[in-house]
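Here you go, one structure.
In this view, the complex is presented without one of its protein chains, the others remaining in place.
Chains: A and B, in written order; residue numbering restarts at 1 for each.
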Amino acid sequence: MPPLLEMLGIVRTFGAVRANDNINLTVQSGEILGLLGENGSGKSTLMKVLYGMLPPDSGDIRFRDAPLDAKSPFDAIKAGIAMIHQHFMLVEAMTVTENILLGWPGGGQVLKHKQMAEHIRQASRRFGLDLDPDARISALSLGRRQRVEILKAILRDAELLILDEPTSNLAPTEVRELLDIMRRLRSEGKGIVFISHKLPEVLDVCDRVVVLRAGKLAGEAAVASISREQLAEMMVGRNVPMPRVTEGEHRRGALRLSVRGLSATGLSAITFDLRGGEILGIAGVDGNGQLELAEALAGLRPVTDGIVLIGDHDATQASVTARVEMGLAYLPADRSHTALVKAMTVFDNLMLRDSRRPPYGTRALLTPKTGVARARDLMAQYDIRAPGVDFVVGQLSGGNQQKVVIARELSRAPTAVVAHQATWGLDPGATRFVLDQMIALRQQGAAIVYISSELEEILSISDRIAVMAGGAIAGVTPNRNVDLRQIGLWMSGRHA
Amino acid sequence: MSDPSRAVAAAFPARLLAFSGRRQGLGVNIALALALSIVCAAILIALAGRSPLAGFLAILDGAFGSAHQIGAALNRSTPYLLSGVGVAICLRAGIINLGAEGQIALGGAGAAAAALAIPNAPPVVAIVVALAAGALAGAAWSGVAAAIHLGRRVHEVLVTILLNFIALLLVQQLLAGWLGQVGAGFLQSPLMPRGAWLPKMPDFDAHIGILIAVVAALGAWFLIWRTPFGFGLRVAGASRLAAAYAGFSRSQLTWGAMALAGALAGLAGGVEVLGIHRRLIEGFSLGFGFKAVTVALLGATEPLAIIPAALFIGFLETGSLAMQRQIGVPTALVTVIEGLTMIFVLVAMAARRK
Partner (left out) sequence: MIEFLAASIRIATPILLAALGGILSERAGVFAVGLEGMMLVGAFGATIGTWASDSAYAGLVLALVGGAAMGLVVSVVAVRFRADNMVTGLAANIVALGLTSYLMRIIASSGAPIAIHNTLLPVLPIPGLVDIPEIGPLLFAHPPLTYLTLILCIALTFLLNRTQIGLTLRATGENPEVVYASGLNPLLVRMLAVIACGAVAGLGGAVLSMQQVGTFTDSMTSGRGYLALAALIVGRWTPWGAAAACLVFGAAEAFELRLQGFGVPVSSYVVQMVPYLIGLAVLAGLGRNSRMPAAIGLPLHRDR
């Protein structure tokens, strides 16, 4: 039997970069193929080529034993390919049924809600999706929303499902359920491409894996015949240099940040103490109260209960500005709209939170002369690559944008720092820069709360690790002989 | 980051990105927009069976033909400049204040009431008190809008527009009641005491309002570009989330911007009453509010650029009277030009966004 999907000799370049360099890939019906690779290895490019989002420079695609020349995602969908993005394509204010009905092919102009709801119930039972057709999307968990996407694909008779990092926002129980659903789809004869960098999941559910590295095919193997270590090496091809801090390198300082029973919307009874020279890594699946914690600490979210002390000051009800003056720096996860104003200049962004203090200004007036001089210094000191201080920040690379944030926040010589997803979307070099800055700050005696969903980073730079689940801290452990299994359990919401 | 409602909240004020972002070359785009609307006007004049060239010459003649004409045009520009600067301050912060009309009307009423209350005050005192009362009345009215907008989260466009209708009726009510002149037959107040009349510049017919307006524009420039408050307005206009992160309180910025805009519009009303009509008359502010927005956009919300923008509209309107008189092209043409210019400027600004 010919394979369901055959991609042969796919080449796609961006300028001088060969994002896909002669890649071959096949998927059989009733097979789950794991597609592995680091960021920038060419996975997304390959899938975009398949899905009609990017034309290949050369190469052939055959699907269901016929040539496939998808010019847009719609052609791919029509042919029977469905891609389920990390970012769901659902209308939150509408019900499951309405979302499925939207753009339903050949259904006629008048909507048949009841008929479709029955369809949904049947398919939901058959694939173990457990979905209520009348539920509003906004009331569903992320895991359920993902199932709506899967259901949409099934009901439109997709033969091949591409799941792009489908487990990254799910709690462990939801991940297990998703893997079960994938197995059911396989037994119904569907082909699945499972894009992931989480090796245990890949080994658990896939039949075969294809590994990409730097745009090239790095290896291909049946799962039964390969070990986790071999796979990891195939993916990386080298050892990733990660900085590492060890406890007791230097003396701990005074108490810098003290949080007692801190509660807010989406946050319940957070308690921890942090001394100077200490990094508290906060791990957890995204959306478990990390943003709420960061905002409550920074003064951007009203506190309903509890106390926050910054140094000796009670900051519980203090304004954002007052907290900055107490020595708190904050690197928000949302770089585009919160940490930076992309339409404004490097200079404006460097003075964003300091316009009322020298050298940028006084309470009533700005002092552009001294302010610009400071901005120039910071650009040099933090190696911000921009043509000048008047350059618009939105046109800088992601790494340079984050350098602007870091320059602004860390040049104040803060005594306490809250960093949230500080390396999100950055390339390895820029990631390293951020981590090194954190370590340098620790050396200078600042207390740092480092919130990230990248466990590897947390393990690399933390003195202590706390895990958040459901808006609370599920457990805390020193970063010494960490039991990863325990951290995984905490992430799934089981308290110690 | 993963919460979509936050992304929406952030993107919402970003629709006004063009007002706070890059400005290089914007002047060229705006000049193009202006040229396009003048071409449209020429077509409309031709449609009326008149020569566009003759029409434009008549406008020029009517606007610049004599010192008297120039003075009239300056007077005409004055309320537009004042209220336009106020609207621009709001736009900088991403607040669309369409309430200048009502604020001007009540500003005029405030100034008239104050001037009538102190009939024997010496001229300088009378003028200062009356104008201050006008500004205060305008600010109070925009304060009502800010309170409803902030307190009840009703969109500022709806609040300010609905309040305009109420303000106009309120002024009519005042004129029908204790501010009105008994037996006038129209809704109007008694004549202002002489001491409250704005002095005129020699040779021109222009009153000193235009000087006040230019000073106000300079002040607004300083506020926007040289103070932390102005910086806060600019940040908030680009991203409300960033403004909160930077420690600028949204309600403080909104109160500040709205109060300033209201005061400037109220001042415009006061200047109009004390300088032109010398009494409060019904509907004296008709259409001024929307022209304030036109002028603010034409000047790309940059106070210094609003000066020529307001002068352009003022001279255009004054000149159009001559056009109607000399060759019979209705002055309504000017309203069309104003609307079209706004549309083309919007396109020009939007086209620059990436």
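Here, contacts are C-beta pairs under 8 Å (C-beta built on N, C-alpha and C of every residue); 3 or more make two chains touch, one makes a residue touch a chain.
Values in this document were obtained by computation on a predicted structure and should not be read as measured data.
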Contact list for the unshown chain, restricted to visible chains: A, B
Sole residue of B:Gly27, B:Pro119, B:Pro199 or B:Gly328 that reaches the chain not shown, by the stated touch rule: B:Gly328
Sole contact to the chain not displayed, among A:Leu5, A:Ile77, A:Val96 or A:Leu441: A:Ile77
Touching residue (missing chain; options A:Leu111, A:Leu255 or A:Ala322): A:Leu111
Residue among A:Val91, A:Ala222 or A:Ala413 that touches the chain left out of view: A:Val91
Residue of B:Ala146, B:Leu163, B:Ala220 or B:Ile281 in touch with the missing chain, whole complex considered: B:Leu163
Residue ranges of chain B at the interface with the undisplayed chain: 5, 8, 11-12, 15-16, 44, 47-49, 96, 98, 148, 151-154, 157-159, 161-163, 165-166, 169-170, 172-173, 176-177, 290, 293-294, 297, 324, 328-330, 332-340, 342-343, 346-347, 349-351, 353-354
Absent chain, residues of chain A that touch it: 73-74, 77, 89-94, 98-99, 101-104, 107-111
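The rule we apply is simple: only the chains that are shown with their structure count from here on.
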Computed distance of Cα centres, chain B from chain A, in Å: 47
Chain A to chain B touching residues, read off their complex: 92, 169, 286-287, 291, 298, 300, 319-321, 324, 330, 332-334, 336-344, 348, 351-353, 355-356, 361, 363-366, 368, 392, 394, 421, 424
Of all residues in chain B, those that touch chain A in their complex: 1-4, 6-7, 10-11, 14, 17, 20-22, 225-228, 230-232, 234-235, 238-239, 241-242, 244-247, 249, 354
